[in-house]
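For reference, the structure discussed in these notes is given below.
Of the protein chains in this complex, all but one are displayed in their positions.
The letters A and B name the chains in turn, as written, and every chain counts its residues from 1.
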Amino acid sequence: MLEIIASSAEDARDGYDLQKAMKWFDLSPEDRDRTMQLGEISESVAEAIIEAFYEHLLSDPVAAQHFHGPDHVEKVKAGQLRYFRELISAELDDDYIADRRRIGGIHERTGVTPTLYIGAYAFYLNRLATIVLDRMKEEPDSAFPLLLSLFKFAHFDMALALETYVDTREETIRDRERELSELPTPVLQLRPGLLLIPVVGTLDSFRARALTVQLLEGIRAHRARAVVLDITGVAAVDSAVANHLIQTMSAARLMGVRSVLTGLSAEVAQSLVKVGVTAEKLQTAGDLESGIELADRLMAG
Amino acid sequence: MQVEGALGGDIQAIRRDADVISARQSGRQIAERMGYSRPDQALIATAISELARNIVNYAGKGEIEITPVRRRGRMGLRIIARDHGPGIEDLERAMADGFSTGNSFGLGLPGAKRIMDDFDVVTAVGEGVVVTAIKWMGR
Partner (left out) sequence: MSSRVPILRQGDVLIASIQEELSDGDILDLQLRILEEVIRCRASGVIVDVSALDVLDSFGSRSLSDMAQAVRLRGSRLVIVGIQPDVAYSMVLLGVTLPDVATALDLDRGLALLEAG
């Protein structure tokens, strides 16, 4: 009997397994041989397709904003030509994958949405397939396998790009979280032994932990006796945030410090009740002034 | 996920309660060397302490493996607690706060899970328990 719980999924993108991915997309060296047979046709029409695509694209004012002038458009077109050439003939190896991922990352950062990217891809494939079928209309039975192989590569490509989108997005979020956590939470000493922490903004678990650490260090540094946590400036207090606040105050109490929570709106008071906090366990005061008075009384004895 | 061998790791045999201390000290030292913040070092040491104590209390002996790892460019510290003891019969209950057949508030496994970022338990009755926990850096 083997029981597994609380499994945190191992990341499938750790060390990209090319063989596994090719198997998943049913890609084989024969597929590459087949797409190579499309090389001549593709080469002869690729530029025209790209021109047509940009005419289509630049007619949309929102999409056109992505480009800073004609030189930029030409540069991107050249890149796209290379991209499609590689789709037909490049060797599928780690360099190819690295390159595809790099491009996906650039797209995410420059605001090229997956819709725009896949749309462009679809535009190219549709045009090319139409032309191929037209030129090979005497032998449709040989044209189909060639196109099917091309579609396999295209899907493989798109998957890579989307994976990269997600990765890049996650990285951005992580960076932002890091920046937020580095925002110093002011720990103000109102008078000897009494600290005031005005909590402002959003309080996610990440920031709540940083705040707790800063408060605890502040308690030690100032030899505090009491702390007033003012949450008037906290955007939204749900039960998770309420829990963070309680943890923060519990940690302060372990260091021998009493804390008072001020600036609770009616909704906040409600979320605190929901996570099981009662007025006896938690010292609260309506506004900052009465909070400070209460803290003074607590300090006195 | 790759193992970062160059940063050093450690395997600590856990046989008696004094080994709990050396395991968590070793974990803290490795975490410090890797550049974890002081609060994170304390969290890692505390989690190791809970996991090692579970080994002493329920299996008698086992080991704690401490390994620096990297996943998608991000560093982490992986703790594997392994024993060949009786295993956990009701894992769901063992993971719930306040369940303990020992003497520790019953926070061992659920507490360690809250402290760490990733947490897996694999157990089979009569075969033992393997807990794998990771604390990622900068989180």
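Worth a mention:
Definition applied: a contact is a pair of C-beta atoms (placed from the backbone, for glycine too) under 8 Å apart; a residue touches a chain by one contact, two chains touch by 3 or more.
Values in this document were obtained by computation on a predicted structure and should not be read as measured data.
Shown chains touched by the hidden one, complex as a whole: A, B.
Within the whole complex, the absent chain has one touching residue among A:216, A:241 or A:285, and that is A:216.
Only one of B:20, B:94 or B:129 touches the absent chain when the whole complex is considered: B:20. In the full complex, chain B makes contact with the omitted chain through residues 17-18, 20-21, 24-25, 28, 38-39, 41-43, 45-46, 49-50, 53, 56, 97, 103-108, 110-112, 114-115. Although one chain is not shown, part of chain A still touches it, namely residues 209, 212-213, 216-217, 219-220, 223-225, 247-248, 250-257, 281, 301.
Assume only the chains that are shown with their structure count from here on.
Separating the centre of chain A from that of chain B, both taken as means of CA atoms, is a distance of 29 Å.
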